[in-house]
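So the structure is just underneath, and the comments pick up after that.
Note that one protein chain is taken out, while the other chains of the complex remain in position.
So, subunit A:
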Amino acid sequence: MTQFASTGQNARHLELGLSNEQAIEMYTTMLTARKFDERMLLLQRAGKINFHVSGIGQEVAQVAAAFALDRENDYYLPYYRDYGFVLAVGMTLKELLLSVFAKAEDPNSGGRQMPGHFGSKKLRIVTGSSPVTTQVPHAVGIALAAKMKKKSLVSFVTFGEGSSNQGDFHEGCNFAGVHKLPVIFMCENNQYAISVPLHKQLAGKVADRAIGYGFQGLQVDGNDALEVFRVVKEARERAVAGDGPTLIEALMYRLSPHSTSDNDLAYRTKEEVDTNRAKDGIPKFKQYLIDNGIWSEELDEELQLRIRKLLDEATAYGDKAPFPTPESTLLHVYAGDAEQGGIQ
């Protein structure tokens, strides 16, 4: 990026160890996730797809966290709004669209699961389900395996603040605390569990729950990409140094309804949503890049066009791709059943 010679050496992202290219890649990924999400909402409104569960308002923290991890070795247990996260660790728009259209080629589940139920062994994205928080003990188990096998990796798991009330959250945190395991718990606190607001979900802070499990818990502004990057990076350093887990509560706001089946204005006001839209971290990060002389409106327009083209291609590909055969429903209940023609 020699054309941006004006970049100050004391720019915050450089201080944190992110190159100009990486900072721009972060922004590109956030914007891609946002545009993907908006396109899915359109496809649902147009009747092309049945259902979408949105991550709008959460992309900044998701992408920033991913960039702070070792994307060659770490294991990820994302939850169903983590489109930005999975894009940042290597899933493509085409793969997401194959999942959205429930097509055979979908790497997440072969068209079996709802969109947002991620999984890719190649990318170390651990397969997830719909009952919330079951992934937390799994993350702890992977961290336990890493410790037993003396591997320098961490497992990174996300969930909503509603999930922080589930037993599996508490059981998983406690287990990880007792055994000082290399796991990072990141709560994407978007203020709502469907319709139930934060103050009806918990009386204290999610981050403070870590105190009871003997490790560090902290809050971070989920709209501040570089701050999220910093705290996740530090949590990772502690984890691989053998200093145990960290609970990060990233504060954000779910700008979309819970899902396309939800009317959010039945339980919150448009004013509240608009107030939070003004805090959106994506335009803020864009401005940061511009202020540092490494981004411009012209480049942004080019990027938007590029993303639109990729989305068009991915949507067309996903739409046209074949469904799984009906009989394939019988496959993969157990190992080797494909060879036997499936379970009968």
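Everything below uses one rule, namely that contacts are C-beta pairs under 8 Å (C-beta built on N, C-alpha and C of every residue); 3 or more make two chains touch, one makes a residue touch a chain; residues count from 1.
Please note the rule applied: contacts and distances are computed from a predicted model.
UniProt records the chain missing from this view under the protein name "2-oxoisovalerate dehydrogenase E1 component beta subunit", selected from "ABC transporter substrate-binding protein", "Glycosyl transferase family 8", "2-oxoisovalerate dehydrogenase E1 component beta subunit" or "Spermidine/putrescine transport system permease protein PotC". Here the missing chain is touched by one residue of A:171, A:208 or A:262, and it is A:171. Check A:33, A:63 or A:142 against the missing chain and you find that the one touching it is A:142.
For subunit A, the residues in touch with the chain missing from this view are 75, 106-113, 117, 119-121, 126-127, 129, 131, 134, 136-149, 155, 167-168, 171-172, 174-175, 178, 331-336, 338, 343.
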